[in-house]
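One protein chain is absent from this view; the other protein chains keep their places.
Per-chain numbering from 1; labels A, B and C assigned in written order.
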Amino acid sequence: MIVAMQDVADEKQIQQVIDHLVKMGFEVHRSTGARQTVLGAVGAVIDFDIRNLELLPGVQEVHRISSPYKLAGKGFRPEGTIVKLANEVSIGGNEVVVMAGPCSVESREQLFATAEAVSKAGAKVLRGGAFKPRSSPYSFQGHGEDALKLLREAGDKFKLLVISEVMEISQIPMMLPYVDILQVGARNMQNFNLLRELGKVRKPVLLKRGIAATLEELLLSAEYIMAGGNYDVILCERGIRTFETYTRNTMDISAIPIIHKLSHLPMTADPSHGTGRRDKVSPMARAAVAAGADALLIEVHCDPDKAWSDGAQSLYPEQFTKLMAELRMIAPAVGRSIE
Amino acid sequence: MIVAMQDVADEKQIQQVIDHLVKMGFEVHRSTGARQTVLGAVGAVIDFDIRNLELLPGVQEVHRISSPYKLAGKGFRPEGTIVKLANEVSIGGNEVVVMAGPCSVESREQLFATAEAVSKAGAKVLRGGAFKPRSSPYSFQGHGEDALKLLREAGDKFKLLVISEVMEISQIPMMLPYVDILQVGARNMQNFNLLRELGKVRKPVLLKRGIAATLEELLLSAEYIMAGGNYDVILCERGIRTFETYTRNTMDISAIPIIHKLSHLPMTADPSHGTGRRDKVSPMARAAVAAGADALLIEVHCDPDKAWSDGAQSLYPEQFTKLMAELRMIAPAVGRSIE
Amino acid sequence: MIVAMQDVADEKQIQQVIDHLVKMGFEVHRSTGARQTVLGAVGAVIDFDIRNLELLPGVQEVHRISSPYKLAGKGFRPEGTIVKLANEVSIGGNEVVVMAGPCSVESREQLFATAEAVSKAGAKVLRGGAFKPRSSPYSFQGHGEDALKLLREAGDKFKLLVISEVMEISQIPMMLPYVDILQVGARNMQNFNLLRELGKVRKPVLLKRGIAATLEELLLSAEYIMAGGNYDVILCERGIRTFETYTRNTMDISAIPIIHKLSHLPMTADPSHGTGRRDKVSPMARAAVAAGADALLIEVHCDPDKAWSDGAQSLYPEQFTKLMAELRMIAPAVGRSIE
Partner (left out) sequence: MIVAMQDVADEKQIQQVIDHLVKMGFEVHRSTGARQTVLGAVGAVIDFDIRNLELLPGVQEVHRISSPYKLAGKGFRPEGTIVKLANEVSIGGNEVVVMAGPCSVESREQLFATAEAVSKAGAKVLRGGAFKPRSSPYSFQGHGEDALKLLREAGDKFKLLVISEVMEISQIPMMLPYVDILQVGARNMQNFNLLRELGKVRKPVLLKRGIAATLEELLLSAEYIMAGGNYDVILCERGIRTFETYTRNTMDISAIPIIHKLSHLPMTADPSHGTGRRDKVSPMARAAVAAGADALLIEVHCDPDKAWSDGAQSLYPEQFTKLMAELRMIAPAVGRSIE
């Protein structure tokens, strides 16, 4: 930590700050220049509220110099993490993995028709929601465990792995037999109790960025899961909230190269939620792969016009097939491939 | 709902949109002008994704005309809601109620010293956290039920009501005997499962606005609680995330008069979280009362420099006393009083 | 325009709104449903402040249904605009055009070395700043007309067209002999006096999106130029301001497909300003082409470490050459080419 003193700060104020830092367990280095004094505080104190220093008399600015996350940081595993799944699929390696499927599981017919289509087009993972708490209390809320069973069955039939969203601690044990990846939604990115429990399971977790979360906060949430011993964390950009209202969210494509610099964890993108409109999904999916995304999460529905939720952002199967062909052309430009 | 067709839309496209609306259960009114056709759809369909219409050929724009919330809207109770609590305290009436106390309950000594100070200064409700899931996995996480017991004891001793934050459904029954108001934090504003459960209890709920939530979304979350039959919802502004980084959040004071126009529910403000810095708390508390806030939620600590969490945004007891005196001068300018 | 009345609005209030609309020159269509009345106002009134209606008693919501821009809208030229330049270069056609060069013109050596490098790599247009009003009053402010002369000379020598930024009305006549495209920077996007003057010239204008401008506002600024008779407007995304602070701006890649839907004007991207960091420029340049950008604007410097401004976001010539090779692989995926 660095504490810059005001140029008018007197010796007593400087000593008070030094004493405060020493008491907190830091080792302090002092640099006195012509205009001002700067204090460097080094040490192993991980949880420290820098505002306590900012408010001391004579203090101008305080900067934290070590990132507040360790396990999620690049330095922990500079070679990068490859999350290995069944069917010889892995995320973070050479292949860009595409996960696709409906927003929510509505029926066996809907799910199987969609699963067959996305499998044929080249998807490796089937997505589908079993629990759908919605922003309106008057909406469809999901089929629960029945949906998970159908997902597993469809996945096995069409050689697809399964990803589905977990919303509550109580759902974890029930979901484990059915899914290959547990997904944490944007609204739960800082549900720390849930993250802590997911640190105890031994299944990969795909963690979505909250709509108002900085990338540092995303990594800190990953740290929560990893601190429990579960290192198979996959990060996902799905749009942030900005002043622009034409799209539901502004998909932050730059998050992909930034996370790749700051962290060793795989970074993926969800252009369906990132834009909220079907006609923007393909351009943003292509952009994500061009920017280096390790995987994509895309909503596809066998009949989007009749979808019970998020039909407007679901691709038609033929659109998805066309998109896959485009992605196969782009991947080599970043040294990747799509099977 | 209003659907404006593009000026180049042909009759077939217009009919397709009309058919779609009728099939959804709407009654459709058509206006054809010199340049374009506009369709008005009226009906009782509450949950409808307008994007499905936006994507139809020939459609230019779609506007929802009725707000998606009913119970939380002004029309439901135009005279305004007054939430009645014990000790003849009520929120939403003539008096501006001040709720104060430490960020988290650390010890009996800390809590009682703080409670005594805020009670003397004129606070009516004691606040204090029992569960503290923190953004870092390496921090103090709260004393749980022991903290709640201390809150109740301190409240009873110093004639203060008690408010504390609920983080999970499982905590609700445990908390009910101890608290007078259940607080929902910003991160849980869209934890719909939790909101639904809170709709079933018969205790007032103070619902904080999420840092990226629009005011419409705040009202929709209130609707979730009210839909369960619990109409005693108190709303709270506590800062939103913007590009300005000097403060943790930008406290949106205008939310106070806006909510008072859109809703009958009491609107309160939390300047401690709204600014994140002790030296900004008093100016923003005064601003909130001047703008018409029904109540304030303020962090006060008997010894902020030693606080285990959020000390930097906690007032010293003497600052709080001074603030109360200032608020008593401001309240009459908006036709209110503070005892 | 659509005016939705409150369900409690009475006949007198409805009549007052109708009278108001008629007086403004609108033709009014009335739809009365079971719950509420909706008024449709159609007409040629272009400049109208809808807030005047919102404040009338009994009004619930007002929506503008026709976009406030006409010439910039898709309907004006559905086949799309191709801006034709010299050297058989055109923007908006099949080829993705790359414009590259230093942030500011520093010296003949610097400019010519950079121009040669970008020309060899495949750029078609040379960029370079002649006027550099900086956010600090203590910085280098540009070489003015001397810089423009060098740009023209270097462009002619290496078969590159020239683009440079105009900052003030008084600079327009001086710049015209030297440049092929006049660039309007983000800070001037709403300098309406400047835009109006640019409407009178007969040179293409590249208009950058302001850091806090919605896409509708960008199109309205294009309308300003077009209203003067200059239809050769090229739009450019260069990052918007959000809460994320890791990058200077958040580059909104989705602006590319959105503008392509709303407007016939070519849409380009500036990943250098969009990210502000050299190591993020190539990923975002690739993403922009994958999302359908018609052209790119990229800062390249023959020796970025010695650049007088924006060296940190300038590519090394060899990075630019590598990027061009990647872009050539991506363009065919969107049916485009790069020579």
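As a working rule, a residue touches a chain if its C-beta (ideal position, glycine included) is under 8 Å from a C-beta of that chain, and two chains touch if they have at least 3 such contacts.
The shown structure was predicted, so the numbers you read here are calculated from the model rather than taken from an experiment.
Here one chain is not drawn; of B:L148, B:I253, B:C302 or B:L315, the residue touching it is B:I253.
Hidden from this view is one chain, which touches chain C at 46-47, 49, 51-52, 54-55, 68, 133-139, 167-169, 187, 190-193, 195-196, 210-212, 217, 220, 223-224, 227, 241, 276-279, 305, 309-313. In the full complex, chain A makes contact with the omitted chain through residues 2, 4, 6-8, 27, 29, 31, 33-36, 38, 40, 42-43, 60-61, 63, 65-66, 75, 241-243, 245. Taking the whole complex into account, chain B touches the unshown chain at residues 212, 214-216, 240, 242-247, 250-258, 261, 274-275, 279-280, 283-284, 286-292, 326-327, 329-330, 332-334.
As a convention for this text, only the chains that are shown with their structure count from here on.
Residue numbering shows that chain B and chain C use the same positions for more than half of their mutual interface.
Most remote from chain B, judged by the distance between CA-atom centroids, is C. Nearest to the common centre of all protein CA atoms is the CA centroid of chain A. Computed from the mean C-alpha positions, the centre of chain B lies at a distance of 38 Å from the centre of chain C.
Residue positions of chain C touching 2 or more other chains, listed in rising order: 242-243, 245.
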